[in-house]
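Only one protein chain is missing from this complex, and each of the others stays in its spot.
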Amino acid sequence: MNLTFSEEQVLIKENAQKFLNLHYSFEKRREIIEESGGFYFKHWKDFAELGWLGLAFPEKVGGYGGNISNLMILMECLGSNLTLEPFTFNNLIIGKLFQEIQSDKTNNFLEEIITGKKLYSFLFSPTENYKNNILNNLKIVNENGKVFLKGSCNCVFGIEKFDYILVPVLSDNNILLYLLSQKRNGYEIRNFETIDNMKCSNIDFNSLELNKDEIIFKMSKADFFEIFDYIYDLATLSTCSQALGIIDRMYDLTLDYCKTRKQFGKSIGSFQVIQHRLVDMHITKEEMRSLNYMAQVKFDDKIEIRKKNISLNKIFLGSRAKNMAQECIQLHGGMGVAKEMSIGHYFSKITSFCTLFGSIDYHKERYAANDFQ
Amino acid sequence: MNLTFSEEQVLIKENAQKFLNLHYSFEKRREIIEESGGFYFKHWKDFAELGWLGLAFPEKVGGYGGNISNLMILMECLGSNLTLEPFTFNNLIIGKLFQEIQSDKTNNFLEEIITGKKLYSFLFSPTENYKNNILNNLKIVNENGKVFLKGSCNCVFGIEKFDYILVPVLSDNNILLYLLSQKRNGYEIRNFETIDNMKCSNIDFNSLELNKDEIIFKMSKADFFEIFDYIYDLATLSTCSQALGIIDRMYDLTLDYCKTRKQFGKSIGSFQVIQHRLVDMHITKEEMRSLNYMAQVKFDDKIEIRKKNISLNKIFLGSRAKNMAQECIQLHGGMGVAKEMSIGHYFSKITSFCTLFGSIDYHKERYAANDFQ
Amino acid sequence: MDLNLSDEDKNFRKEVKDFIKKNLSSEQQKKIKNGGSYTKDETIKWQRALFKNNWFANNWPKTYGGCEWSPMKRYIFDQETAYAYTPQIVPFGVTMVGPVIIEFGTELQKKSFLPKILNSEHWWCQGYSEPGSGSDLASLKTKAISEGNNYIINGTKTWTTLAQHADWMFCLVRTDNTSKPQEGISFILIDMKSKGITVDPIITLDESHEVNTVYLEDVVVPKDNLIYQENKGWTVAKYLLSHERTSIAQVARSKSAIKKLKMIASHEVFDNSPLIDNTRFRDKLTELEMDLHSLEYTEIRILSEEAKGSSPGPEASFLKIRGSELQQKISELTLEAVGAFGLIKSNSYNQDNSNEYFPGAEYANNVGAEYLNLRKTTIYGGSNEIQKNILSKMVLGL
Partner (left out) sequence: MDLNLSDEDKNFRKEVKDFIKKNLSSEQQKKIKNGGSYTKDETIKWQRALFKNNWFANNWPKTYGGCEWSPMKRYIFDQETAYAYTPQIVPFGVTMVGPVIIEFGTELQKKSFLPKILNSEHWWCQGYSEPGSGSDLASLKTKAISEGNNYIINGTKTWTTLAQHADWMFCLVRTDNTSKPQEGISFILIDMKSKGITVDPIITLDESHEVNTVYLEDVVVPKDNLIYQENKGWTVAKYLLSHERTSIAQVARSKSAIKKLKMIASHEVFDNSPLIDNTRFRDKLTELEMDLHSLEYTEIRILSEEAKGSSPGPEASFLKIRGSELQQKISELTLEAVGAFGLIKSNSYNQDNSNEYFPGAEYANNVGAEYLNLRKTTIYGGSNEIQKNILSKMVLGL
């Protein structure tokens, strides 16, 4: 029984931090936002070279192991530097889907994902309603011999830029997975900027004509969601790990600020009230890390165990971590709400993560739904 | 619009405090517990002479007005001195029942209550299950021409001592109210001491033969509970008012203690952490008072309004007031848990009041059950 | 104790409602309800309408053109205007510097400033905080050097609300470095058009521009603009503070925010039924209503005392603490209620850097920004930590 990092893991962490602090400092990040408005291809290529795009996947499909703890270490680092590329969406979720589907076709796609050659994406909205949305938002319509895709999806992430998008459609109790090229006509995407400088998109399929060969896989509803629930939980945990990286960083920034900011002739960190509140924050971030580790080491345990642990992490994020983030702003005083300081950007990110992949009440329900005995 | 005390009310408060501080100091109270184990007849007589036993009742039935605010002022005072007589049970509930029933019989009973000549009591358990208990615990059994009362009740308050007990029994959709003399045979009472030095009793009716003339009233289930719900809410508010008196007193004691107790060469009240926590307590007790006043001034508003306000008070008691009481113990350090200090006795009382007349979850349900629109 | 309004107050409430109907369009109200904000012109138009009705300077004595409302009338006015989403009176002029000039100003100062406050010709801002002096105001460094009939002022003021619109700024400056911090400060009025003043916007998390940094470089200010005596500015500032009214609790605005939240929750769906029917959500609403009502009745209790003649003591500062916390909690739950749409930047009525339109329901527009924006409420106007220090000293005697 051991919850310390292996040498390999220490290495992953150090390398990630080295790269990100060099190329993804707060200032660099601001430039990226101004230049590219967010997604930054050059860095995506770097991610590939660093091996990050393959970290989630086993060797047999060309990945670099797929060890969950290694992956979560990276997610933490991506979080603590507020990287703008939707890694969870354009790598993790779509890649894991291809891995689970397992066909030579998908293996090629996976290879392109891991090498960063092409950008793939999966069409869904990362909210508690993902099931209903997948089942109801899109439908196939036959019109005089032709097959059309109709419908629309709101609040989709990771489709601002893509080469191919994987679209799930229900057709009599089966899920058909269509892989559509970005070049296709018959659809329209509108991107909206979010409070954390990501892009949240609406996509409309007015009447996109589908070709048989665009179907890359077909499976029963049940099978699909057994696979996808697993991936959804993995993505949720990744989000919590990013949040953990953020909370750690917010804590450091706040502790620093309290040590340096002077009022009444002394650092505000010398006031006992501030001290005890910082101690509470310290404890909170450690608790968050402990729950995160628990979810990692038990991720491949029984399904209920996995679900409970993931939900517990999301509940913690949506309650105590959120409150802690608010405390960090409070202790920064006016500077906490000024856009030129980094602390507020971390706050916006936490705010976003609290919402994505299910609200706190959804996860309370999910946790409590499992037997307490 | 005015939420300040009238001169009459100021007078009621001052007189009550004068009497109680003289005859119900913490030391006097301890003696009473050692002598009489709780209920103290001498004081009950004093209560009568002071007019307290009539405060809840209108003049037309021999009371002293029945103004709800006046009553709650008294309840507060009774709370802050931890009086041991079950006023709510042996005066308020039973008296209000007689008042609502309104027959010349009951008027005599009321007169005996107000003058303290006799001790009356109503058989029920002050928990969220009071309805079920009243309907199911006791039943009337006919055995060869005779009518017997059978069944038992747990956790009944205010029947340690009584001259007459009013017993509600369901008999085909009507509630029969039997008034039984303490002298009757066929029942057994066991009294248990509670953590707040009150008596909680179990009563068993093995086979008590009932006489027709012991029925003092009969009404439909619906009518009975419309009356009793009103009384139940009044008793709940009285409990919250007592709790308010206690919380006020706990605050004063704790503030005092923090000003006098010295550690590290200065009063612990000079530590900023303690100061801010005391400020939170100050705010909490004022909020509690404000909610209490709201419930008073709106008590005879629409039924849902009454219920919501009462529940809001009970929720506040079961959450923030409870936490505040815990804080008071914490700030007293070791002295907080020592039986010879008064603070712990206030704590036990708050603990008891959190449970009686419905748990916090029961009242959350009751509050949320009403339309939010 | 009773909650009945006097007939006079009842009539007044009706007058206020009518006034609003006459002077504010439903389009305007809708705009605000959906997260927009009033322009400078709209605000001034509203203030002038109030002035025409002799309702503007409700905390001034009649002799100076005020209307001397009872606490209850002020309470009713605040309620009704909040429910109707009217513009908020910009406090820096009529509420803050006005009473100061009335109390401490020279005849000349009264004659030249009060009328222009009343007719909203002057937009005022408050020059208190500095980069190095937030909670510790007395440590401010902006220097005023006496030179003949003028002061030459150098320094930096920050978090200056709406300075971008301001014609005048009342300002705390250091006129003496030798004495104790509080004793070297003066209260002075500065024309924002003076040479040497630069106003730089501070953009906040929600992309909005409410606050500014004001740089003062060799700004020449005539000594006639000094309020009260040199080095007695702290006295003036304390007087001003004691006149901030209990409406800091923002009860009425929180009430309508909760009303809006319920409306949203009855439209949003959770688990295939209206969100507002969800037990967990209802319990959170219960929490908010508990906060709201305890705050509301605490305010009424204080008003009742005021009406009896007692002036609002430092107790009032806990209305600020709980009032600001409540505003934040409401915006937090509202954000939860609208889900992912709350993460999308608003299409905002007068802001740069916003989406050209908002994809979600109208009511969800700006909910995210609002949550971010309201973080300030527990920080500004004396952070809640400072408020607790004050309460501990003044009320608890610690």
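List of remarks:
Order of writing sets the labels: A, B and C. Residues in every chain begin at 1.
Everything that follows uses one rule, which is that a residue touches a chain if its C-beta (ideal position, glycine included) is under 8 Å from a C-beta of that chain, and two chains touch if they have at least 3 such contacts.
As the structure is a computational prediction, the values presented were derived from the model and not from experiment.
Although one chain is omitted from the display, it touches the following shown chains in the full assembly: A, B, C.
Set against the missing chain, the residues A:Leu278, A:Ile310, A:Ile329 or A:Cys354 yield one that touches it, A:Leu278. The chain not shown here is touched by just one of A:Glu35, A:Glu209, A:Asp223 or A:Glu287, and that residue is A:Glu287. Where chain B meets the chain that is not shown, the touching residues are 125-128, 154-155, 190, 192-196, 200, 202, 262-265, 273-274, 326, 329-330, 333-334, 336-340, 344, 347-348, 351-352, 355-356, 359-362, 364-365. In the full complex, the hidden chain is touched by chain C at residues 279-280, 283. As for the chain not pictured, it touches chain A at residues 1-6, 9, 69, 255, 258-259, 269-270, 272, 274-276, 278-280, 282-283, 286-291, 293-294, 296-298, 312, 315-316, 364, 367-368, 372-373.
Throughout what follows, only the chains that are shown with their structure count from here on.
Centroids of chain A and chain C (each the mean of its C-alpha atoms) stand 39 Å apart.
Separating the centre of chain A from that of chain B, both taken as means of CA atoms, is a distance of 54 Å. Chain B and chain C have centres, each the mean of its CA atoms, that are 44 Å apart. Among the residues of chain C, those touching two or more other chains are numbered 385, 388. Shared interface positions of chain A, defined as residues touching 2 or more other chains, are 273.
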